[in-house]
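Take a look at the following structure, please.
Missing here is one protein chain; the remaining ones are kept as they sit in the complex.
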């Protein structure tokens, strides 16, 4: 089933879906494994697994550090892919790859898509690949049935949103504010009118990410967005309290 | 009696005269006093007393240091003049002042000449005052009957020697070589022809200084010059062996 | 030479986070406007003439020419620019553009600090706020430049992520920009990054080449046989090469940092040798020093300004097309060339620039006195005393620093 349809179906049962994020290899694949278990068992709907890259320009300090520590720890793309295969086999929710374009480019674009299909990955989030630069990427995405998750930002004009939507599948990732991942977002009227513009621009479900850190935020997003994305917060949690803390946290979000 | 005539008279008795040099206040006036006594008692014919100056550009390291130490020790021009008065009163040989022009200029040129006459000084050696710059100086020298001792150098042309002689009285100070005081002079054929040129250029007695350090040098000068000038060597001697060593040294020179 | 906008052959592009899309739309518009407006270029030329000292001279180094007994060697003196390097051309140009866009703040990355000082200078002159990102490692190594940036009124932010050097500072500048783009312009320091930066920086730097072409024609009566420039990001090289791109008889040679030698892996050589491969990072596509997974590698050069993973997409294209030849100079060769240049001509190239001298010296003897070659001297070395004196291992310098250090330690 297509990612978009899966999301639509899930939304029949839940007011808002939860998508979580983690960086593969940080602090280790075995901790990742446990974190994912806790997430899935506590009701997370979608998980984006970030394959680390040495130059993650769209990420804030926390995720940046996770990327770099993971690489410093010796993680390879191959290990990430193997791990992903294991995970998708174990759990029946959609898994996405989040990574920077160079990882895909170096692997070989088509080979990477093939591999993702083989693993059962449903979508890619590539924050440094705007649609104009992704011609072959989008061709291959269509060919292999992988959803290219594209991004709206508060700085996107209506026209730009239209343009982006045209290449997007699955859902749209609405960046909640300017800046990078990791800082708290203050929800204001501006945010509401931004979300209204997003809704108008696309038929795809809307995920909201950047700075979503607790139940209050998730509650605020109900009715405005379809998916709440928790990124940095769970990494912080694992750093501070270990993988076991993730389950209760996730359970309390909704 | 005029300085020149005194020298001529003395040369009737000696093959060569000895002129020695010291820096007033170095290492102290009381050591100067003793050194002068030793010099006079051992047959020195003329003594040049250097009033120290902070910028003695024509002097080498040893005399330079003597100048600067003397000033650092607090010597004043006034003390130098008083000391000179005491010395000229005590000994019956010609005494000269050697100093740089600024000392005279600052004191007041005419006042300085007056004072020198009062003290009984017979001549001035001012190494940074070429005749062209000494118009008032030479007028005053004539007026007060003080001999302006001028300088020939190996670099002086015959014409220049003529020019210099025209303003000179007493004797000519022939610098033995290029450079500053203190370094040993090697006497070569060049030196002999230089001395011949000097002799031709002037009727005044010729003193030779710079690097004259022992009997051998003095002997060499006999017949070529009228006065041998010992500068740095006695300062070194006093530094190394004390004032008492000066007498025997001087006695052994001729 | 672009097929697709912002591409040079297969290289270039604008791989930017979506949040910057609008910023780039505006930047492209402002840049294209400025480029179409001849008054803008006139203003730029006037500014560089009255604030820096353009045209910079082309010095005929006769002693070196004789020494190598070959071509007449000419040196394009970018070291005489205000702030001491060609970096001034780029920052002052971008400064004019920022004023045109009505922005009030600039940010920049810096490695050695040269571009940081230039940007801080420009910001002071234009009255902009200024934040400079600099790897923590570099902040410590290049304290003199940090001191000047701060004195010029800039805030210097030490970057503690990654290798804590240039590329990380660049990433960090992007992170600032995605927050602050409404009033802030990111002044990239070289002909790299997402479109329109490579094209824009190359445009501002083209002032070097157009001057040099005019000057060599005047003093030598004909074009040079070869033109040498060091290549970090590639801005000084692109600057001088543009004067001669359309003259097929003028050979253009880019010189990369060979560090401890290609075979050691401790270098920053992208287009000579086989250590680099195509990739996409920091917003553009070029040849990067990266591993098989696409992770960027640590690089090394005695010259901080050449110590970078990527290279201008425009140069990569010219390399691929065979228009620009690339060569490599090791740290040791650089120190020797520096020494010779100082002693023979009284000029002190920056360590970066000295790379170009190395290759020119290797080749000068292949030509005759009827030929001319131009070396682009991108900057002056006296700003690098800590690095240069250290690299020469000068004992008196070390003693001086020891004593100064002890003096300051005693104050604590």
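The chains carry the letters A, B and C, assigned in the order they are written, with residues numbered from 1 in each.
The definition used in the following text is that a contact is a pair of C-beta atoms (placed from the backbone, for glycine too) under 8 Å apart; a residue touches a chain by one contact, two chains touch by 3 or more.
Keep in mind it's a predicted model, so treat the numbers as computed, not measured.
Considering the intact complex, the chain excluded from display touches B, C. Within the complete assembly, C:152 is the residue of C:16, C:152 or C:350 that touches the hidden chain.
Among C:33, C:182 or C:339, only C:339 touches the chain that is left out of the view. The omitted chain makes contact with chain B at the following residues, 53-58, 60-61, 64-65, 68, 71, 76-77, 100-103, 105-107, 127-130, 132-133, 150-157, 160, 164, 175, 178-180.
Seen across the whole complex, the unshown chain contacts chain C at 49-53, 56-60, 63, 77, 80-82, 84, 120-125, 127, 140, 143-144, 146-148, 151-153, 219, 339, 342-348, 382-383, 385-386, 389, 392, 394, 396-406, 408-409, 411.
As a working rule, only the chains that are shown with their structure count from here on.
In terms of which chains touch, the assembly is arranged in some other way, matching none of the line, ring, star or all-to-all patterns. Ranked by number of C-beta pairs in contact, the top chain pair is A-C. Compared with chain C, the chain whose C-alpha mean position is the greatest distance off is B. The distance from the centre of chain B to the centre of chain C, with each centre set as the mean of the Cα atoms, comes to 65 Å.
Centre to centre, using the average C-alpha position, chain A and chain B are separated by 97 Å.
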